[in-house]
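What follows is an incomplete set of chains from the complex, kept in their original frame.
Letters A and B mark the chains as written, and numbering starts fresh at 1 in each.
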Amino acid sequence: MIKAAIIGATGFTGSELVRILLGHPDVELIGISSESRAGEPFPAVHPQFEGFCDLTLVKAEEIAALGPDICFLALPHRVSMSYVKDWQDAPFRIVDLSGDFRLGSASTYEAWYGTKHVLPDLVGEVPYGLPELERDRLPDARIVANPGCYPTATSLALAPLLAEGLVKPDDLVVDAKSGTTGAGVKPSEGTHFTRINDNFRAYGLLRHRHTVEIEECLGRVAGTTVQVQFTPHLLPVDRGILVTAYARPVHETNGDALQRLYREFYADAPFVRLREAPPELKDVRGTNLCDIHVAHDPRTGRILVLSAIDNLVKGAAGQAVQNMDLMFGLPETAGLDLLPLRP
Amino acid sequence: MIKAAIIGATGFTGSELVRILLGHPDVELIGISSESRAGEPFPAVHPQFEGFCDLTLVKAEEIAALGPDICFLALPHRVSMSYVKDWQDAPFRIVDLSGDFRLGSASTYEAWYGTKHVLPDLVGEVPYGLPELERDRLPDARIVANPGCYPTATSLALAPLLAEGLVKPDDLVVDAKSGTTGAGVKPSEGTHFTRINDNFRAYGLLRHRHTVEIEECLGRVAGTTVQVQFTPHLLPVDRGILVTAYARPVHETNGDALQRLYREFYADAPFVRLREAPPELKDVRGTNLCDIHVAHDPRTGRILVLSAIDNLVKGAAGQAVQNMDLMFGLPETAGLDLLPLRP
């Protein structure tokens, strides 16, 4: 059994990690931490777990003493890198779910995150844990950077086109829509029920941090510089991201060719489902799936790709477990045979 | 024109007062206050008003200098009574939308609100502004206590039965459900979108402050002591209260007799609509209406009354304007011919 611990278990990602790890046949959840609520039983924070997980939250420093094989860092950026720094020589492996180690260089990080990086040399060295696209370095990794939710949905949607060199890498429009869990558990004016319910808006216009993460990830796939126009919106739903992506082919193509391309590209990806109809959030709710629909518009020549994920699962906790599975030599589906909850 | 001002315009009740007063043919809105956001234009707080109300928020103390005829206090309890104290001899009239002057005595107030009253002698002297039930003292009132949202919906539902002496005054069950605006504009764990959406729960079990307000109001109607079992719940909707009330008749009755009783009791109440079907929140949304449905269950003998209001209008701002209309000798419908927004 892999001994796993979660650092920062009070947020949505933390609780989702607990939900998944509790059902993982090869994992024992040995500890969960929270600085602010240490000493309280987990159900005091997430009452749905009463009877399922009665672990007590502890301070992060106590976790190491429990002898974990792996720690999941479900922390805000900035906070996360300080733990990685402290635990550089620790005897356990790490999946970092923050944005601190996803980018290619400390300078890019500092430009988009507006903060100094405390481990500049490590940035760019940490494998990016989007297994469908970059699987090779995961088995040996001591630390893996778990991708952001939007980059997961977007990169999976566009990767086949860019890997094939089929579309212009500098003419990509990504119109993304996310459920409210993406905004985090912390109450704010922006997450008040009455602000979200029966409402809809864009946010983070032109400068959302996931933009550069998408560009770097797809750039590695394409082998060239990629530029995306990325616009996130906030949906009155709990979970889920739907990405509508627009690309321009560099030569003639058609729907059948695109279907074939995607089917081959994802032939070995157990969590990608190619759908005949445009995907819906509820079809992937609670699961590690990414549903993708690709279409060619003969009228305009453009390619449209729509993808749907559960931002808390494939966009965070589920993908983190998938990475763990690969780091520990398990089948990547271990513990992730989650069925959609619909309706 | 009546010169009106709003003290505390940053909450939902404040913004709803602005919405209604802007359309009132006999009112000029001369000032709006906020201690925390003084100096900002109103649309900086409530962006929907851009182009409709570009007043700047000021400190409350500046309001008096504007020479209002009436001030609406849209403040939390405790804060409100301190303004009333300061303005005891002010030359303008007041509608207080807080709970500070609704109850019959300072001791009752202190028992349910857990705080000392600063004007104990005034408590119990201020007319209770539920015009359908107690209209006489409003025209001469300098200050009126605007009822709570639950008490409005509940008292209007049950008053005809109690006025007639038709039901046991100590065997009343009131199961109430409210939209989230009732919880106020302030972000909290309890108003986070993900806590409310696709969810439902009771709160304030056994000890909600509106319990005693309902009992006192209905007690005056009944001419005897009234006891209610009151249970509020939180709905995943923005606006609206639905009350389901259960009463026991003291003698035989039937549906027809009840219809007649309600029709006569509310013959002169322009905002009460007696409905043949159970009421729905959306039929009263944005309006000062109270929709009521009454039924007799021949199987159990009980009487059921269901009522629906918009908690921000008939349950707060609209009723406050109705009270103002009556205080100033206007028709009580002035400025309140609001149609439901449905769907």
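Simple rule for what comes next: a contact is a pair of C-beta atoms (placed from the backbone, for glycine too) under 8 Å apart; a residue touches a chain by one contact, two chains touch by 3 or more.
Note that the coordinates shown come from a computational prediction; the quantities given were computed from them, not determined experimentally.
Sequence-identical chains in the complete complex of this entry number 4, based on the file rather than the 2 shown.
As a convention for this text, only the chains that are shown with their structure count from here on.
Between chain A and chain B the centroid-to-centroid distance comes to 46 Å (mean Cα coordinates, whole Å). Listed in rising order, the residues of chain B touching chain A in the complex are 12, 180-181, 185, 187-189, 191-198, 236-238.
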